[in-house]
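Structure record follows, encoded as structure tokens.
Removed from the display is one protein chain of the complex; every other protein chain stays in position.
For clarity, chains are labelled A and B in written order, and residue numbers in each chain start from 1.
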Amino acid sequence: MRTLCPFLLNRYVITFGSIAVLVAAWNVYVAMNNDGVITGRVVGPDGRPVAGATVLLSERSLLVSTVRARALTDAEGAFRFSGHRLYHLYLEAEKEGMGRQAPTEFRLYFKGQNLVLREPLHLTPGK
Amino acid sequence: MQHYLRWPVHLLLAVVSLLMLVPFLWVFKTSLTGENIFVYPPALLPRNPHLYYYVDVWYAIPFFRYLMNSVFVSALVVAANIVFNAMAGYALSREFLGKRAVIVLFLSCMMIPFQVTIIPAYLITRGLGLLNSYLGMALPLFSTIVCIFVFKASFDAIPSSLIDAARIDGAPDWKIILRILMPLSKSAIATNVILAFIWSWNNFLWPLIIIRDQEMQTLPLGLSRFLSVVEDTTGALYAFCVMVLLPGLLVFLLAQREFIAGLTRGAAKG
Partner (left out) sequence: MKHRTRELFLIWFFLTPSLAIFLLYRILPLFWNGLLSFQFWSPYKPAAFAGLYHYRELLFYDDVFWQVFWNTVVLMASAPLGIMLALGIAVLVDMPIAGRNIYRTIVFMSYPVMSVAVGIIWQWLYNEKVGLFNYALLSLGVIQRGIPFLHTPRLALGCVIVASIWQVIGFYMIILLGGLQTIPPSLYESAAIDGASAWMRFRRITLPLLRPAIFLCFVIGIINSFTSFDLIYVMTQGGPAHATDLLITYIYSVAFKLSKLDYAAALTVVNFLFFLGLALLANRLAGGEAGAVDTGK
């Protein structure tokens, strides 16, 4: 053990060792959080939760925007997606007669990161 | 002992340091915000820094693949360099017929810069079937004359009494090299590692010539191809730039002393 200590204190070992540790820790974090779950709420113009609104999850490339999944909000206005594999996505919400929320951009740190919306999606009337 | 004011010197050096750092800081800042591309006038401090451009680079460009290619080729070059240069350096530290001719040959090779050899080197590599391969990329760099002379100087400096004593004890030559000469030449090995690593890590022209597959590209090649393929109006380019700079800077900062010593020794004939 005594001969191991000077080896461990070498600055190369420290640097690359900490990098390796960081990479391993990051991979563990990613593995634990990449189920692709997105949860959020939709509220109407009056601030009250809206049930039955359609939420669209789409991926936008340079030219086209493809809808990957859609979900309906439940009685409390909450919706849930799961199993997505995107890192750059757009969410929009719409309900007949109540308005819509234009596509809002969300960027993640890795593919399929679990996302919990901090702000609910607001429906505003009018085109 | 002269007395002079300290602060003008500090001021001047601080200005110079700032000038030298501005390009790095600017590209780092843009990689965090991307606003200099879209927003005019560009601002000095990042307004909404985010790391998402790095995510874009990671998924859109095979950065990891390029990194591994560079690492593998550099590792190959460094390993081959240490072995071949030490061998040649040892040979040159002994006396033998034709030694002078060999030294003159090596020195004259030093006068042939790599750029002069690119066309036939390409034809040779193609003839050997090594285009698009790690070995093809690494082969021309397997041995450098400067490093051979560094080893030679290091071996020459070892007192022959040590070697003679080992000989008398009946040790075979290879054992003498491995057990006595190499451990005493640690700084020559360090110089060799640093110089070989930097030359192969930053090597751009040679991979540019012989690599055609996108998958085999090294970091400098990947960076320049990305630049020509994507318009430079994206923060991802600058994130890529930063990611490419970081390993080189890291190695340099870790190995500063050996690096500077190696370069000065390599520049003034070893």
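Note that in this section a residue touches a chain if its C-beta (ideal position, glycine included) is under 8 Å from a C-beta of that chain, and two chains touch if they have at least 3 such contacts.
Keep in mind the model is a prediction, meaning the values are calculated, not measured.
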| item | value |
| --- | --- |
| Touching partners, among the displayed chains, of the absent chain | B |
| Hidden-chain contact residue, picked from the options B:Leu32, B:Val55 or B:Val146 | B:Val146 |
| Subunit B residues touching the omitted chain (full complex) | 2, 6, 9-10, 12-13, 16-17, 20-24, 26-27, 30, 36-37, 40-42, 83-85, 87-88, 90-92, 94, 96, 102, 105-107, 109-124, 139-140, 142-148, 173-174, 195, 198-199, 201-202, 204-205, 208-209, 219-220, 223-224, 227, 232, 237-238, 241, 244-245, 248-249, 252-253, 256, 259-260, 263-264, 266-269 |
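Keep this in mind: only the chains that are shown with their structure count from here on.
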| item | value |
| --- | --- |
| Complex interface listing, subunit B residues touching subunit A | 50-52, 55-56, 59, 250, 254 |
| In the complex with subunit B, residue positions of subunit A that touch it | 11-12, 15, 87-88, 107-111 |
